[in-house]
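Only one protein chain is missing from this complex, and each of the others stays in its spot.
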Amino acid sequence: MLLELKGLCKSFGSVVAADDLNLALAPGEALGIIGPNGAGKTTLFNLIAGSLAPDRGEIRLNDRDITTASAHQRCKFGIGRSYQVPQPFESLTVFENLLVGAVHGRGLAERDAAAPCADILLRTGLIARADTPVRSLTLLERKRLEMARALATKPQLLLLDEIAGGLTEAECGALIETIRDVHAAGTAIVWIEHIVHALLAVVGRLIVLDFGRKVAEGEPHRVMASTEVRQIYIGIEA
Amino acid sequence: MAGLADTIIQGVLLGGLYALFAAGLSLTFGIMRLVNLAHGDLIVLAAFAILALASWLAVDPFLALLVALPLMFGVGFGLQHVLLNRALGHGILPPLLVTFGLSIIIQNGLMQGFTADSQRLQAGAIETASVSLGGGVTVGLMPLATFGSAIVVILGLNFLFYKTPLGRAFRATSDDLEIAELMGIDHRRIFSIAMGVAMIVATVAALYLGMRANFDPTIGPARLLYAFEAVIVGGLGSFWGTLAGGVIIGLAQTIGAELNPEWQILAGHLAFLVVLVLRPRGLFPRALD
Partner (left out) sequence: MASERVSANAASYRLAVTTRPSIALAVGSIAFFGALAALPAFAARDLIQDLIFVFYMLALAQCWNLLAGYAGLVSVGQQAFVGLGGYLLFALTIFGRLDPLLAIPLAGLIAALFAIPTGLVVFRFRGAYFAIGSWVVAEVYRLVFAQFKQLGGGTGTSLPPFVTNEIAGIEWVKALFDVRTPAARDIISYWIALALAAGTIAAVYLVLRSRRGLALFAIRDQEVTAESVGVDNVRTKLGVYVLTATVTGMIGALIYLQKARISPDAAFAVLDWTAYVILIVVIGGIGTLEGPAIGVIVFYLLQRYLADFGTWYLILLGVIAIAIMLFAPKGIWGYANQRFGLVLFPTRRRLVRS
């Protein structure tokens, strides 16, 4: 197992964000997560990536207990994440953003990082903007950069948080292709998304979260057709 | 035993003075997150204002205080309106440097106007009067009045903050400035009023500062540090917390002075650092950082 969550619990006062969550992810697997707002999806990512400490429970990566490991250590162990609202390093260029990840997350020397970063920029369609300061990027480019920077750390597990939001149909399609390529290259993906058709194009398993608990799990189309999901999501299109 | 009790009471009452120094800062720091390095100097400015008014109008400091209060409100309002509002919203450095510049200007302006001589506010009999608390313990009337005033001020601030529309506006702006703007609150005006109120509190503090001991244009920065220590130890957004913070610093200083007079201020600083290392957000934080 690449990632294991055992009995993960997290509350903010009386709000339960994670309620005894259990999860197992195989290496190279693609998992989708859906759920209403406030279900605890981003909290789950924060717990996995290490920016939040759980109240109880255990997190294991490659059978190593990382529950108390810091965020930057988890990155070095192989967890990469992108944020819902892109958080690029504004005063740096696109290339420099990736360079930070390649040097600090992956451990390369700056000289050696140029080619791998160029590779990622080519695959995510950002090569033409390599030396552009981040301020002048469009939303789609920022989202691509968000993912590219996570990829620069050479993660075994990539956490994508609502990366398709705010994009046009065509832009969304292009992004899905890129994510498919990343998955095909062997990176495990956990993807939170509201735009479910994007998820269904990539993931092999789907989980539904509500009030910090797993409400449904399984093959994506079957989960979407289940009564629990229907109850939570009245009116969404699959 | 009376010695220990005496020390503790002295420390608590000193805490009242520090709470007075800190209450205005608690207001502005809590609402605007403004690190006002000129706060101490503004208290000193208020003390000189009371001094000048008392001598010019030939009244005692308490009456001069009443005249000084609206004047200092105006000073605070004007300062915030013209200067400080412009410095806010761009990170921590602009307010720091602007208020530091202000501090230098006030100190040197006062020196030009009043010379560097030590001054004192003459309060008459109250300065040396004392009250017996039983058990062989007596306290000066002045420290008691200072502490009492601190409590009155904090009760007043709490009332303002939690029971008035203005206070609601303060709290809303402190919690979420952008949303407060959407609700029709002009944050710039709120900030100016807050600074005015803070100056009123600072003027009360100045009265007791000036009656208690000699003052001169340069003592501002030390008072600033004690005030900040009280506010931070107490926790952001809580006025009673500020009182508790003041008492802790006052107690630490007094106990330190008992051990060795040269250790008084050091003891206060060390207490501040110890509390903050254990509780980085202070003891009773209410607002979000």
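Which chain is which? They are A and B, in the order written, and residues in each are numbered from 1.
Heads up, the rule we're going with is that a contact is a pair of C-beta atoms (placed from the backbone, for glycine too) under 8 Å apart; a residue touches a chain by one contact, two chains touch by 3 or more.
This structure is a prediction, so every number in the text was calculated from the model and none was measured.
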Partners of the unshown chain among those that are drawn: A, B
Residue among A:71, A:139 or A:184 touching the omitted chain: A:71
Sole contact to the chain not displayed, among A:93, A:178 or A:226: A:93
Where the missing chain touches subunit A, by residue: 49-51, 70-72, 75-76, 80-81, 83, 87-93, 95-96, 99-101, 103-119, 121-122, 130-131, 149-150, 152-154
Residues of subunit B (touch criterion as defined above) contacting the omitted chain: 29, 33, 35, 83, 86-87, 90, 92-94, 96-98, 100-105, 107-109, 111-112, 221, 225, 228-229, 232, 262-263, 265-266, 269-270, 272-273, 276-277, 280, 289
